[in-house]
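A protein chain is absent from this complex, but the other protein chains hold their places.
So that you can tell them apart, the chains are marked A, B and C in the order they are listed, and the count of residues begins at 1 in each.
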Amino acid sequence: MQIEMMADVAAGADRRGITIQQVGITEMHLPIRVARKGGGQDTVVARIALAADLHHEARGTHMSRFVAILNEWRERPVSYHEVEAILQATRQALDADVAHITLAFKYFIAKQAPISGIESLMDYDVAFHGRGDDEGFRFVLAVRAPVTALCPCSKEISAYGAHNQRAIVSCTVEVSPGKILWIEDLVEMVEAQGSAPLYPLLKREDEKYVTELAYDHPQFVEDILRDVVALLRAEARVSRFSVRVDSHESIHNHNVYALHEEGLPAHPAPTQD
Amino acid sequence: MQIEMMADVAAGADRRGITIQQVGITEMHLPIRVARKGGGQDTVVARIALAADLHHEARGTHMSRFVAILNEWRERPVSYHEVEAILQATRQALDADVAHITLAFKYFIAKQAPISGIESLMDYDVAFHGRGDDEGFRFVLAVRAPVTALCPCSKEISAYGAHNQRAIVSCTVEVSPGKILWIEDLVEMVEAQGSAPLYPLLKREDEKYVTELAYDHPQFVEDILRDVVALLRAEARVSRFSVRVDSHESIHNHNVYALHEEGLPAHPAPTQD
Amino acid sequence: MQIEMMADVAAGADRRGITIQQVGITEMHLPIRVARKGGGQDTVVARIALAADLHHEARGTHMSRFVAILNEWRERPVSYHEVEAILQATRQALDADVAHITLAFKYFIAKQAPISGIESLMDYDVAFHGRGDDEGFRFVLAVRAPVTALCPCSKEISAYGAHNQRAIVSCTVEVSPGKILWIEDLVEMVEAQGSAPLYPLLKREDEKYVTELAYDHPQFVEDILRDVVALLRAEARVSRFSVRVDSHESIHNHNVYALHEEGLPAHPAPTQD
Partner (left out) sequence: MQIEMMADVAAGADRRGITIQQVGITEMHLPIRVARKGGGQDTVVARIALAADLHHEARGTHMSRFVAILNEWRERPVSYHEVEAILQATRQALDADVAHITLAFKYFIAKQAPISGIESLMDYDVAFHGRGDDEGFRFVLAVRAPVTALCPCSKEISAYGAHNQRAIVSCTVEVSPGKILWIEDLVEMVEAQGSAPLYPLLKREDEKYVTELAYDHPQFVEDILRDVVALLRAEARVSRFSVRVDSHESIHNHNVYALHEEGLPAHPAPTQD
């Protein structure tokens, strides 16, 4: 069999005159290494989409090249510059003007319980989104940080108690050119705006503390959203952003949400697994 | 083309000597009508699996017959007796000893807010599971009812407040032969065991009420589980059951759960959409 | 208890100066009635988000009003005009400039098998998205239609056979003012662009037909996308649109996709349940 003689159907001409904005692979899973703030790297498991545009003359792209590029990169740590380099390699391999990538993964941060100081690892849903073309490179960092939300209305009208619940703050930011914004930085900003942060491991003295902290800091989803928006507007490392807060109301079977976009589309509603 | 002459590969003989316990279709969606307690019917959208056993002599089943049976039944209301009849039709159509069905759907029940009395519709995840063979018919009803769970420990150790959250009570019961157990009955039993029930629509006076009610009735997942188990053991309409409670802790990013099986396997952990 | 004297915390003033674009409810489920092309109505089960903007002076919205509006509307059929009316009612009830709604549901269309003519019901994921403000009303229809995609490359290079698989065509269109575009119309347009349509119920003569049809019409995801884009550009009832095609490759454990946006953002990648 002479492989070089096999017809390359995808390379054939197309006559519909339509340039496709994105064509590539999705739901690809690979372990990747991500740099930590403060040094070192973590191995995470990423769900990946990688795509490029396709000129109107070509019928199909070369799907295997996207897979090959990702397999080549999996031994190296992935951060801002590597995302840019992967997009550059993709544009060259596919002879494309624009390339797009999404790497979504669970990222772990060690947290110390507020009173006992006991340490445990908490998981966050994080994504890197990159887009590269001749005019440059855009890097978007997205995190989902859960917080406690205690309802100010319920507290106010009730003789005692107040309904509270897990709320998810979804934050998508474009990092300003030349700046570095660590996952840890964005998580820290966001978590502080709930009624209380969440922790995997709490001793009883910690549980007392977070219960009272939340009761002392009631926050509507509107409050959390506005506090995050105000922070991001003032943040020099962020050029554009969107914020979404979804609260899994403990008194309802539906959620309440607030959403605000300044230059970037918001996440879809989070699901909880 | 002479269709009757087309080879029927599935009808061919198989020599591995293995009788298959279940073979059929799954992830089929159809609107079905379900009888309400108190009369009338609701149209629900069911996710359906229908299967039969396959004797060791036959290589394959006739998949299209499962689809045909479900399409025939979709105009008629589906309850205990119709599930039995569908299984009977399946056994005949497939020449099978045993047939299995699952119909999973969202079911809606009108609820009145506790103080204002205002009415709204709340959704519950419900499933009918049926199994029929020569020895008879077994009907299993499964419901997932969300409740508020307020932590007794958090209440006890804190000067004020108490963390609370949505918890899902998953209850699977085999209905005793000759008995009727309505979805509404099982939901009512289960909901009463949380710290407070959930409602879609609450006025402020209702929100005050449920906030204080939950604070007055703190319940661990262990408490909710035991209260449901005690009720089901005493219930003549139920012959076997399992119960599972999953609480979406507002102070953690993981859930806590309790599970108990008396003759039936428990649901897998619920996901929330 | 004098309810009218209860403090209304949400109505309090807010000093952060941030108008929120969307605040409301999500993951609400209700049965609704949808008008069919050709007359009649279907009851579907909708997953609903309803929201409005919130002026910078107000601290919180009135979440219960969103629930109340949806419960009022659930007895009436929902289509283009009713979506507009719900948004109008929402703006009034919340004293808001803009209102947003999404109603997502499974919709069923009767299909006839291509040779035997036998009829069965097939499910499609459909959503209505509406946005209303002083300048008018925008109605967006989104459908996900599965098709068979048979790989042209695999067919060309192989001595026999060709890998094929289920692909999902996700199409989001803004309906031109004053025009009507039925769900059935959009599904029909989209389904015709795969290698073959899908059917719930196929007799053997039908299975032969669709197998050969797919082999005779190999289509890359790029081909399907371009054919749909060309149709939508030529369609007077559509003012803006996006298209996304995801193919669940039978030779890989990842998917391939193509995406094109002309004025509307594309769906996120579909998951399969």
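Quick note on the criterion: a contact is a pair of C-beta atoms (placed from the backbone, for glycine too) under 8 Å apart; a residue touches a chain by one contact, two chains touch by 3 or more.
Everything numeric here is computed off the predicted structure, so don't read it as measured data.
Only one residue from B:A110, B:I180 or B:A230 touches the chain missing from this view: B:A230. When the omitted chain is restored, the residue from B:A35, B:A49, B:A93 or B:I115 that touches it is B:A49.
Contact with the chain not shown here comes from a single listed residue; of A:K208, A:R244 or A:H260, that residue is A:K208. Against the chain not shown here, chain A presents residues 1, 3, 6, 8, 27-31, 42-45, 47, 64, 67-68, 71, 74, 105-106, 108, 118-121, 123, 200-205, 208, 273.
Chain B meets the missing chain through residues 6-10, 14, 16, 18, 20-29, 49, 51, 54, 59-61, 63, 67, 152-153, 156-157, 220-223, 225-227, 229-230, 246, 253-261, 265, 268-269.
For chain C, the residues in touch with the chain missing from this view are 122-123, 146, 148-150, 153-154, 157-166, 196, 198-200, 202, 204, 207-208, 210-212, 214-215, 248-254, 271-273.
Operating definition for what follows: only the chains that are shown with their structure count from here on.
Taking each chain's centre as the mean of its C-alpha atoms, chain A lies 34 Å from chain B. Inter-chain centre distance (chain A to chain C, centres taken as mean C-alpha positions): 24 Å. Per-chain CA centroids place chain B at a distance of 27 Å from chain C. Shown for chain B are the residues that touch two or more other chains, namely 123, 200, 202, 204, 208, 272-273.
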